[in-house]
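One structure is given here, and the rest of the page talks about it.
Omission of a single protein chain aside, the complex is shown with its protein chains in their original locations.
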Amino acid sequence: MSGKRSLLSGAHFLNGDVACAEGAIAAGCRFFAGYPITPATEIAEHLSERMPEFGGIYIQMEDEIASMAAVIGASYSGLKSMTATSGPGFSLMQENIGLAVMTEAPCVIVDIMRGGPSTGQPTLPGQQDVMQAKWGSHGDYEIIALSPSSVQEMFTLTFEAFNLAETYRVPTMLLGDEIIAHMWEKVLIPSPENLKVVNRKKPKVAPAEYLPFKPDDDLVPSMACFGEGYRFHATGLTHNEHGYPQTQSSETQYKLVRRLCEKIRKNADRIVKVEEIMVEDADVVVVAYGIVARSALSAVRKARAEGIKAGLLRPITIWPFPETHVADIAKHAKAIVVPEMNCGQLVREVERCAKTTPVAFLSKFGEEPHTPLEILEEIRRNN
Amino acid sequence: MVVKEILEHPLSKYLRTDMMPHIWCPGCGNGIVLNCFAHALDELKTDLDKLVVISGIGCIGRTAGYTNTDSFHTTHGRSIAFATGVKLANPELDIVIVSGDGDLFAIGGNHFIHAARRNIGIKVLCVNNFNYGMTGGQLGPTTPLDAITTTSPYGNSEHPFNLVHLAAASGATYVARWTTLHVRRLTQSIKKMMQKEGFCFIEVISPCPEVFGRRNKLRTGLDMMEMFKKASVVESFSDPAKAEITSDRIVVGEFIDIEKLSYEKLFHEKIAQINEKTMEQVS
Amino acid sequence: MPERIKHKPLDLEKVQVPRAEIHLIKDQCKGCGYCINFCPKKVLEESDEINARGVHPPKVVDESKCIVCSFCTAVCPDFAIFIVEKKDKEESKT
Partner (left out) sequence: MAEKKEPQPKEGVEQPRIGVYVCQCGLNIAGSVDCEEVAKFAATLPNVVLAQYNRYTCSDQGQAGIQKDIKEQKLNRVVVASCTPRLHEPTFRKACEEAGLNKYLFEMANIREQCSWVHLYDRKAATEKAKDLVKVAVAKASLLQPAEEAEVPITRKALIIGGGVAGIQAALDLADTGYKVYLVEKEPSIGGMMARIDKTFPTMDCSICILAPKMSDVGHHPNIELLTNSEVTEVKGYIGNFKAKVLKKPRYVTKDCSACGECTKVCPIAVPNEFDVGLAIRHGIYTPFAQAVPATYIIDMNVCLNKEGVVVCDRCMKACERQAVKYEMKPETVEFEIGTIVVATGADVFDPSTIPHYSYGKYPNVITSLEFERLINAGGPSAGHLLRPSDKQIPKRVAFIQCVGSRSDRNGRLYCSNVCCMNTIKDSLLIKEHWPETEIYVFYVDIRAYGKGFEDLYKRARKEGVKFIRGLPSEIVEDKTTRNLWLFGENTLQKELYKVNADMVILSVGLESRKDSEIIQRLLTLSRNQDGFFLEAHPKLRPVDAATGGVFFAGCAESPKDIKDSVTQASAAAARAGILMAKGKINVEAITPIIFEEKCKACGLCAKVCPYNAITLNKELKRIEIAEASCGGCGTCSAECPFGALTQSHFTDEQITAQIDAITEYDADKKIVAFCCNWCSYAGADFAGVSRMQYPPNVRIIRTMCSGRVAPKFVERAFARGAATVLVAGCHIGDCHYINANYQTQKRVEKLWKKMEQNGLNKERLQLLWASAAEGEEFASKIRDMKAIVENVKPEEIKTAQKVFEKALSG
């Protein structure tokens, strides 16, 4: 599909990685830095072809550490920028994800999850990086993570991820998995004019008055870029609103780290998205995300057919975690079933919010995801 | 002597005066490098709005905070990778990295050789003080054999990098080495570097009396500078492989000065071609 | 030309040797001594006073000896000294 210097729109038959790439371009991403890794490689390959058509940059760096650093650099130069990787690369990126958080660099990190730890299972799906996405870098912070469960969502959520990153000046992650990445599906792409692209806030004051890390009411500072004449400083050190290091000041550290967390927490309602199917009257609610949610949905439908009041809560936003939604369903549901392709990661968040409501965890990994039957049985068991 | 009203320092417009005085120890060469850099900017009349100073971690890493330009203080060793993003995203910007030998060549070594190989338009000013100063004087990739550091208490057994040789071999288009005593030539080199396309590298041998000198019979900055004076020989455009650094011989000078298309130029030319092509296809 | 020179140059006065105005920003000085030590004309020496940083900043011994090579300005790590070259007008005044 090369040579067409235009955004896709209409119906297309794509695989997840390509959909992701197209979503990024549609969102205005013009910089990609990455390093080849299965099962995310196709994103890089596709962007290496598409980026130049939009005057954008594709660069393959020497490793994922460098990729993440370059992404931040490009972001500070004013381009919407991203990288894509899988578990091992994601680990290497954590250092500079921390830097992106600290310097509030808008950027998108796509992690196509595979089986770990370490090199693990390059060609099989997993959901094992959910916690790393949240806590992977040292220190206290909040990020945003989205979980697509279809090729369509690989497009829309990537697009969304950029808008969120730009709005909140925070690294935003797309936690896909090997199946969705490599799966081919029909994707409906709205025409550009129907796509709402969000750009970062620019300073409204003269360079002399500009304080690069002074937040507005939404706790997010406006962002000048290099070369715009603001001559600002940014650092990974604890810094004041000037961006100058103040490593000895407990007050500065408290104020800064607090804000970095709260700009996400306090805006959680605006950020969080979930899909709720038949949960209003449900006794058993399945909480599932990513590819697993698709088995879960058919399981729920089968359960209803059997007369079991089952429902599905699918967190589209994983971080910040949709606490209120889970809490609400927990009020009337008898039980919550959580199938995950790991030994139990997001289930902990569910349990935390479910309070007294029992939570059944259905773990499966190292092979293809849960079948609807497996989940159906678990629903029956908890009915 | 007539007492004069204290005027403002002529170079202060290149500095973030509100960040001054800098954190560096008495006799530390970092201030001299900053000074030479400011001199170079002054002589070049560089547009400060188009200049980005980037540094990594370490004493000299603070430089980014002291220059009155856009500046970024990255994680340890990542300044070059970060700068790669900055430069590619906006080729109009002049990018100067001021960082230390440990930052650029130990933890950041991989980024250095690849940026040089790509010949991306980044100018690297490496201040080599032979050790990790900020953490109290541990051995690093440039610590001379047998030198005493807090982590080589019996003398260093590692062979140091010859940075100019490394840079030349990796493909840099401009390579020079001076000491902080060679302020004039250093300033000239910085000017030259900033006017060149592609990846450029200057190594500055710099005194670190407080944590390195003290342990190696060079108690004060003056001792170290006098040592530089005695030891250094200017051998411009000699073989960088032979440009050794020993206590009685420091080969300084310009080693490489060649023209080579930069990565960003080549890449953006490609973009232009593709767009022409696609235009044709569209029409 | 090995002729021995026996007479004072006639244009000795006319010759333009740059004249300096030395500015010290004493409290910025950290006392490294580079300016004092490397001055080719030995114009500076350590003073007895103690500045804000608790070191002895340099003092000017003989400003007229300064030939405005400005090495001190260039080698000072702390931007604590700089030279202004006196313009001819000022010269005629002095």
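Lettered A, B and C in written order, each chain numbered from 1.
One rule holds for everything that comes next: a contact is a pair of C-beta atoms (placed from the backbone, for glycine too) under 8 Å apart; a residue touches a chain by one contact, two chains touch by 3 or more.
Being a predicted model, the structure only gives us computed values, none of them experimental.
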- Since one chain is left out of the picture, which of the remaining chains does it touch in the full complex? B, C
- Query: What chain B residues would touch the chain not displayed?
  - Reply: 43, 181-185, 188, 229, 232-234, 236, 253
- By the contact definition given up top, give the residues of chain C that touch the hidden chain. 1-12, 15-18, 38, 40, 67-71
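The definition used in the following text is that only the chains that are shown with their structure count from here on.
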- Message: Suppose each chain is reduced to the average of its Cα coordinates; what separation in Å results between chain B and chain C?
- Response: 30
- List the centre-to-centre spacing of chain A and chain C in whole Å, with centres computed as mean CA coordinates. 63
- Query: Counting in whole Å, what is the centre-to-centre distance of chain A and chain B, each centre being its mean C-alpha position?
  - Reply: 37
- Residues of chain C that touch chain B when the two form their complex: 21, 23-25, 28, 30-34, 37-38, 53, 55, 59-60, 63, 71, 74-79, 82, 84
- Task: Using the touch rule from the top, collect the residues of chain A that touch chain B in their complex.
- Result: 3-5, 30-31, 33, 52-53, 55, 57, 59, 61-63, 65-67, 69-79, 81, 95-96, 98-99, 103, 225-237, 242, 244-245
- Show which residues of chain B lie in contact with chain C when the two form their complex. 1-2, 4, 6-7, 9-12, 15, 20-22, 24-32, 34-36, 39, 180-181, 183-184, 187, 220-222, 225
